[in-house]
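Have a look at the structure that comes next, please.
One chain of protein is taken out of this complex; the other chains stay put.
Showing chain A:
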Amino acid sequence: MFLKIIHACKTSKRKVQLSFCCMRSILSLSLSLSLSLSYFFFPFRHDIMKWNGWGYSDSRFLFNKKGQAEFTGKRYRLSGLILPSLKDWFEGTFGANLQHKSPATPALNVSAVPPPNLNESFVEELKAAGVALSQEPEDRVFRSHGHCLHEIFALREGRISRVPDLVVWPSCHNDVVKIVELACKHNVCLIPYGGGTSVSSALECPPEETRSIVSLDTSQMNRILWIDEKNLTAHVEAGIIGQDLERQLNESGYCTGHEPDSMEFSSLGGWVATRASGMKKNIYGNIEDLVVHIKMVTPRGVIEKSCQGPRMSTGPDIHHFIMGSEGTLGVVTEVTMKIRPVPEYQKYGSIVFPNFQQGVACLREVAKQRCAPASIRLMDNEQFQFGHALKPQVSSIFTSFLDGLKKFYITKFKGFDPHHLCVATLLFEGDREKVLQHEKQVYDIAAKFGGLAAGEDNGQRGYMLTFVIAYLRDLGMDYYVIGESFETSVPWDRVLDLCRNVKERIVRECKERGVQFPPLSTCRVTQTYDAGACVYFYFAFNYRGLSDPIHVYENVEHAAREEILANGGSLSHHHGVGKLRKEWMKEAVSTVGLGMLKSVKEYVDPSNIFGNRNLL
């Protein structure tokens, strides 16, 4: 029976995979077909994805010959559209100039990649076990980094530091068991690799590592093994990418509802390893709420619970050693997750507030009444203007007239100051009637805080911003603008103070470090909780005139994090610690807390096979 399910899934999976393959070049398809079965799903990810930037190769922002911004490709709502106001916003905000370009190295210089330091006997035994592997420079470089600014910046400049020496592609749990056994036997360092969307330097190879480093790419473990409709759970291999998981579940009428901003590229295993949070956590919960069962392979053996009871009092929850372990203890191979029927109805919405304070007060009230929609986010004024710059060309005079009218109503009639107003974006989900009822409740609360409903369109555009922001960073980097986002969580009463102080700290630090133009320093509240909120900062500046922009950038980000901690914010809400924020771990969890985590590591992985040196 069990096998049957797997089989069924595999077939349906192949269909999906084939459609996925359509996006690839015919050449790579035929190539992969000509290889043995285990190579069938061979991941030439860099054929469809950029090697030195975010996302799909075919999707990027550029300024066309007329100097207008456009977004290429066909994948997104914005794709193929002209964005007339982006140029002015871009030049105005950053003091950037389309004449001053800072283009990236066009292709990877293979000779710059250090030759692999292979552990021959390990490789031999791995080959004998039939595990797919590669030592091609492209494959290794592709898995040597996440998406921190300094990582991408170095790639664009063609600088390659330590990269994994070998990439292996296990196709199932047992493959992983084999790989980990061999790694222990031959003392090689394993770095698990899921979607590669880390923004905490978690995937960086520690330069001090002398052993052979093997990147364990989970992308081939991407099957839904079974769906249990009685208990509403699905058992899934941990390498599956977010959008594939949702799409495949949707085909059976279900979803997990877990939608982190990176869901196009990030993997289930990565979510578990970093304690990910999804946009719609208000309905579905964060990853720790969604997970029912985890299987992880460690140097000590496999760790898992013996049943799928929905809650247990069996000592500290061992899942919590796994969630957030950031690849330091083992590889998550399979996960049982809660699933829900696909909601009948979805509706976007938005609210304009006269200022950020009122907006935060409204979100707090919504959280207090526990009536938050699937997602509710509050952008500050700078981000509102940013979002506005991404408005595509209006097709009809009527729409532009309507826009003008709206603007007039809000700024003139209602007296909102365009330099203070801010916007909350909303997403409601559920059955139609309840959604409409819910919507009314939220808008009624908003009205008490001076909020005005501002339409579905603004809401939807707000969420789109999330998906394209990373593409925009690549555009910035073509014109001397570098930037990054970072996040925190903070009690309600400190939200405003933290936002103001961190934004101001960024501006001040930039000035003190010789940045010639005022930076973009903006934030939004992206999640609400009973006792606090998650705050997300975007920060970018024009680096012309700086000799070491990355160093300046890192100093400013460091200062911003210090400011966050000083204002009662957490070290991270969902990005994780990695190596980037490791220095603050002791302060964050106390010496004893850190010792606890270290002792777990000591027991599970005494030879530091999982040697990415994150977290501890």
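To be clear about the criterion, contacts are C-beta pairs under 8 Å (C-beta built on N, C-alpha and C of every residue); 3 or more make two chains touch, one makes a residue touch a chain; residues count from 1.
Throughout what follows, contacts and distances are computed from a predicted model.
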{"item": "Choices \"GATA amidotransferase\", \"Septin\", \"Phospholipid/glycerol acyltransferase domain-containing protein\" or \"Autophagy protein 5\" - which one is the UniProt name of the chain not shown", "value": "\"Phospholipid/glycerol acyltransferase domain-containing protein\""}
{"item": "Among A:Asp497, A:Asp548, A:Glu583 or A:Glu602, residue touching the chain not depicted", "value": "A:Asp497"}
{"item": "Omitted-chain contact residue, chosen from A:Asn458, A:Thr488, A:Asn567 or A:Asn614", "value": "A:Asn567"}
{"item": "Contact set of chain A toward the excluded chain (per top definition)", "value": "493-494, 497-498, 500-501, 504-505, 565-568, 587"}
